[in-house]
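In what follows, a single structure is set out as structure tokens and then discussed.
In this view, the complex is presented without one of its protein chains, the others remaining in place.
Chain naming follows the written order as A and B, and within any one chain the residues start at number 1.
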Amino acid sequence: MADTHQGETRRDFLYIATAAVGAVGAASAVWPFVDQMNPAADVLALASIEFDTATVTEGMAVTVKWRGKPVFVRHRTPDEIEKARAVPLADLPDPAADATRALKPEQLIVVGVCTHLGCVPLGQKPSDPRGDYGGWFCPCHGSHYDTAGRIRKGPAPKNLVVPDYQYVSDTVVRIG
Amino acid sequence: MAAKFENSIVRWIDHRLPIFTFMHHELHEYPTPKNLNYWWNFGSLAGIALVIMLISGITLAMHYTPHVDYAFDSVERIMRDVNYGWLIRYIHMNGASFFFIVVYIHIFRGLYFGSYKAPRELLWMLGVVIMLLMMATAFMGYVLPWGQMSFWGATVITNLFSAIPVVGESIVTWLWGGFAVDNPTLNRFFSLHYLLPFVIIGVVVLHLVALHRFGSNNPLGVDIKSAKDQIPFHPYYTVKDAFGLGVFLIVFSAVVFFAPNFFGEPDNYIPANPLVTPAHIVPEWYFLPFYAILRSIPDKLGGVLFMFGSIAVLFILPWLDRSPVRSGQFRPIFKIFFWILVVDVVALTYFGGKPAEGWYVIGSRFATAYYFIHFLLVLPLLSIFETPRQLPKSISEPVLGGGAGLAGAATAPRENDR
Partner (left out) sequence: MIARIKTLAATALVASALAGPALAAGEVEIPKQDWSFSGVFGTFDRASLQRGFQVYQNVCASCHALKHVAYRNLVQLGYNEDEIKAIAAEKEVRDGPNDEGEMFNRPAKPSDRFVSPFANDEAARASNGGALPPDLSLIVDARVGGANYLYAVLTGYKDAPADVKIPDGMYYNASFTGSQIAMPPPLFPDGVTYGDNTPATIAQQAKDVSTFLAWASEPNLEQSKRTGVMVILFLLVFTGLLYATKRKIWASVH
């Protein structure tokens, strides 16, 4: 057999090329089976919702379902806004000025999921306990949120999340 | 003998859990006849088809809803909204057909080359069990999309059991979990359709254990006599199987991407309606030969018995064909009858897809008759009266005076020390 050195190199190259092409093929074949677990088109289509804030009167709160989670829309009273603004940032575990918490001060929109372990805090209904700071109170492990949805006391590390939203008209917001 | 491994981690693991020794033994030392032709590719191909079906099936189950009100819509949601759902479903749908194509070729290869003969009888019988399990799995899988064919196929096939005397009706009611094919039926079929493939894996393992006991049969049907006759499975047959897989995937992709509904029935895109039966009920193509046998017998119980009988003869095949010569290559008359059987099964497939009327009925009766005559009469008689051609002494030596089988010195690539 004429197994010259050159022949061997060519053979090694062939093996490596075949294996490399095979690896590329296998990797691309895996992708559809991974991607199928990502949100499907009908789920993504519901990823943003529109909500008319005019339906929420002053002092009231409404819970909207968005991406499978509750979103709290609260029409804050001037008193509540004032209370939220008066707090020195240094007193906050997760400092954030009230102005950064809402596009329109009277309408506070936050994701109603406690940043501790994912429970839904109380405080939407007038009869609910609202915690020591007049916002929301998470019954699971006792986190207190203020009227801007900021964490004030308890184990939760962060403020309630403000979702991406924009006003598409004077009162209608698109969340997501 | 324990294999020596260079890598110390491999050695450490292998000392405690000898998987590397096992793999080395089964892949590298495992002696394989060097003369296997491409018909021998279909065994490993069937294994890969099973894996393709498992992966696509498990992912489909993540999105499918087994409820009569949602099943059809959930399949459509997979087709339209789930990322690559259309691809995965078409892979699964056509994968079933290709799995059967591969397995049927594998079976006919075994029939031609006498792979069912001693000492491989159990290997063969386990294979028949796998085929039966595949049929049950495929049947229940076809019900899941809950289209018209799903529903009426399920109704007709489960009604076969009503042919059993005395307890038949109770068995059918038990299978249905109600008084017709309905939600309980769909739920249990989904459960079993998910379960059975894993049972198949179990039987495949047994199939492989039995195979590795005596190694592969080969086109000449003579046993391995010396190291000259054999080569290690890896890399020779791994690369040959990989090449065969490539060819298979090309054909498979052509159907999946360009004619995904080629094997399907348009009626199954109509949601199940228990009040209206489609004009032509046809099972999936891979059931057609058996369906033709069922319909060719003008008696309910008789038809069912003959249908199951057509598989039962395969179980006793090793004792029907007593000829000591394995390979059909050396059996001139057997060879002719083998091809008649192939044509016969193709004819049965054809008749099974046609309405049961006129000439088709007569044709399918003849075809059914030949099927059983072949196994029960022709094969036993051939083993008595046929004079086989002279067998070669061994795989690497030609028949006496045979000529050019051996060109140059065969170097056994690896000494086998067992």
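Convention: contacts are C-beta pairs under 8 Å (C-beta built on N, C-alpha and C of every residue); 3 or more make two chains touch, one makes a residue touch a chain.
Source: prediction; values computed, not measured.
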From B:Pro119, B:Pro266 or B:Pro332, residue that would touch the chain that is not displayed
B:Pro266
Tell me which of B:Leu27, B:Ala136 or B:Leu249 is the one touching the absent chain.
B:Leu249
Considering the complete complex, identify which of B:Trp86, B:Phe263 or B:Phe315 is in touch with the unshown chain.
B:Trp86
Tell me which of B:Val239, B:Ile316, B:Val342 or B:Leu377 is the one touching the absent chain.
B:Val239
Counting contacts across the full complex, list the positions on chain B that touch the omitted chain.
34, 73, 76, 79-80, 86-87, 90, 231, 235-236, 239-240, 242-243, 246-247, 249-250, 253-254, 256-258, 260-261, 266-267, 269-270, 355, 406-411, 413
By the contact criterion defined above, which parts of chain A meet the unshown chain? Give residue numbers in ascending order.
1, 11, 14-15, 17-18, 21-22, 25, 28, 41-42, 45-46
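The rule we apply is simple: only the chains that are shown with their structure count from here on.
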Taking each chain's centre as the mean of its CA atoms, chain A sits from chain B at a distance in Å of 50
Please give the residue numbers of chain A that touch chain B in the complex, ascending.
22, 31-33, 35-38, 40-43
With touch defined as at the start, can you tell me which chain B residues reach chain A in the complex?
55-56, 59, 62-63, 77, 80-85, 87-88, 242
